[in-house]
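Just dropping this structure here.
Note that one protein chain of the assembly has been removed; the remaining protein chains are unaltered in position.
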Amino acid sequence: MTKARWIACAVLVAFGVIRIPIEDRLAADLKAHQFHEMTIPDGSMREQLGQLGAAAALGGFRSFLATMFELNAIAAYRESDYANVETRYQLVTQLQPSESGYWETAAWMMDSNARRFYLGMDNEVDVKAQGKRGLLAQRAVERGRRFLDDGLRYHPGDYKLQIALGNHLVERQRPADFCGAAEAFAKAIEARDDATLPTRHHALNLALCPGHEREAYVKLRAIAERLVRGDYPIPLDQIPASLILHMRYLEEYLKIAEDDRFPINLDVLRRLYARLRPGFDPATNTDERHAHVLRRLEDVLAIPEGDRIRF
Amino acid sequence: MEPAVRIDHLTKVFKVPSLKGQRVTAVSDLSLQVAPGEIYGLIGPNGSGKSTTMKVLLGLIAPTKGTTAVFGQDSRKVRSRVDVGFLPENPYFYKFLTAEETLHFYGRLGGLRKRAIRERSKELLALVGLEHARDRRLSGYSKGMLQRIGLAQALIQRPRLVVLDEPTAGVDPAGSRKIRDLILKFREDGISVILSSHLLEQVQEVCDRVGIIFQGKLCREGPMEALMAIEDQTEILLERASPELIARVKALVDEDAQASLLRAGHPRTTLERLFLEETSGESPDTRGGSQDA
Partner (left out) sequence: MHNLAVYRHFSPARVGVLARNTLTQLVRMRAFYFLLIFSVIVLVSALLIQNFTFDPARQLKIMKDMSFFAMSMFGTIFAIVATANLIPKDVEDRTLYTILAKPVPRFEYLLGKYLGAMLVIVLSMAVMMLMLCVVLYLRQQALLTEQQALLDAGAPHAEEIAVVIDELKADGPSTSLITAAAAICLQAMVLGAVTLFVSTFASSGLFTVVVAFMLFFVGYIEPVVVDYWRGSMESLGSFANACIHVVELIFPNFQSFNLVDDVVSGKTLPLSLFFKILGMGLSYVVVYLLAAYFIFADKEL
């Protein structure tokens, strides 16, 4: 080795000695700003990615790979290949857990799309495992829930994930967990300014959470007053029926004096019932709130017994 | 006056890539000087150390021992290159550049300003006869044209010394004649030239002084006439001599007790003869440098 090469080596080693502590500090700084929170691909993930993919995942292409595998998952979804949808989304969420949207989509794919598919709700395609339909659907719901829980571990206060969890708890879980849903929506409220949707859902679920009826009534009434003032992001004719009905139910339940009740135009309620009734099928409905609303509506409008929905 | 080139006891030993760490002495204890305005020819067979000497002179390689200097500036200093123009053997320039761009590039490297380069390249393109091809990329140039743009490039910053390594190698006779004329013009302009060649005919035509280099050593050196003149020989130059006349001359010489006819033919090969004398006397097994492991 020539003298020049020794000098070059010495320069590089000296630089190494100087830079390593600085780089360690830089890495810590980056982590402090939620950068580089990557994980080493574990056994099953490496298997799916292949060696090259695993290396690429570490080498600045995680985001790109996540996108690629999501496209892959969507292709599988189009062919109703939900086993693959699930494994692909597992990979996607592991590659980029920091992207909360992936967790939410993954959960929706499973607890909604896969479930509907296995139940044969909107496909003429014959599900081969006829006898296992319910089981498969139930499993899909559980998988969806797992995506939500895992996602929330990374993003505890995420708006979309909390809303998804809230909906999951009342629409997918049996028996529905209204209190848990109310809590999830409460967390979503904190994530956004003017979060009218979770505010409303929080109040609606709270109405069905034993012991919180009065609190729920105050909140619902505040929303209703905002609606009437026109200070609400949705037009008056699209008022969710559930809002008014839950309020009416709570007024009954809490035995609020007639004069203190929120003035509700019966005509509006009649129009709402007319709109909701035809689309409702108790055999396929999964939203307990929906059923709840209609039942209250029938009570309030004094629909004759014969015309009522048979649950 | 400072000599244009001064080489003092130059020795260059190369390591040969091999397991034993062998070394080859390419140039050994070579000293020579080129006076300002002089045209110096360095001749020798392939592998005799001509190119190595030139590379040391240009600072492309470092001497193992000894020093070289250009107008008093040590060759190891970059500054010494201000006064040198170099044309390597078989030069390839950037093929993606045109002649004009090439001259601009080397002119800027030589430290010229843009305006000076514009004027100078016009001049040089005219000098080397490439005005018609100034906007053509060098990828379309013939070997002779490349050699000429190489010369122009070497001259761009008006160096006082031009180093030419085999300037006519691979160039056709017409092209090499043009190059010879250019070298002769350097003499008129007072530019010193050190050139290497194994085309002895040409060296003989243009050089003031010649050094014969063999196995890294300078074996003979001197002014052209001195080298050519051989004391005990007489050359008779005849014009339109008939074979009969030559036969009669031969007969006449044979009659003389002392004199003998060595050769009858074209006189221009004298340098070649000298060259062969100098370079065939040694034993062939040490050609290409001595080895000291």
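Here the chain labels run A and B in written order, and each chain numbers its own residues starting at 1.
The working rule: contacts are C-beta pairs under 8 Å (C-beta built on N, C-alpha and C of every residue); 3 or more make two chains touch, one makes a residue touch a chain.
What you see is a predicted model, and the numbers here were worked out from it, not measured in a lab.
Student: Taking the full complex into account, find the residue in B:Gly110, B:Gly144 or B:Pro167 that is in contact with the omitted chain.
Tutor: Among B:Gly110, B:Gly144 or B:Pro167, only B:Gly110 touches the chain that is not shown.
Student: Considering the complete complex, identify which of A:Tyr89, A:Tyr118 or A:Tyr159 is in touch with the unshown chain.
Tutor: Of these options, the touching residue for the absent chain is A:Tyr159.
Student: Which of B:Val24, B:Val82, B:Leu199 or B:Val249 touches the chain that is not shown?
Tutor: Of the listed residues, the one touching the omitted chain is B:Val82.
Student: Give me the subunit B residues in contact with the hidden chain, please.
Tutor: 14, 55, 58-62, 78-79, 81-94, 96-97, 101, 105-106, 108-112, 116, 120, 150, 153-154, 157-160, 163, 189-190
Student: Contacts of subunit A with the missing chain: which residues?
Tutor: Touching the missing chain: residues 2-5, 7-9, 11-13, 15-17, 19-20, 22-23, 26-27, 29-30, 33-36, 38, 40, 55, 58-64, 66-67, 70-71, 74-75, 96, 98-99, 101, 105, 159-160, 192, 196-197, 233-235, 238.
Please note the rule applied: only the chains that are shown with their structure count from here on.
Student: Can you check how far apart subunit A and subunit B are, centre to centre, with Cα atoms defining each centre and the answer in Å?
Tutor: Distance between chain centres, rounded to whole Å: 84 Å.
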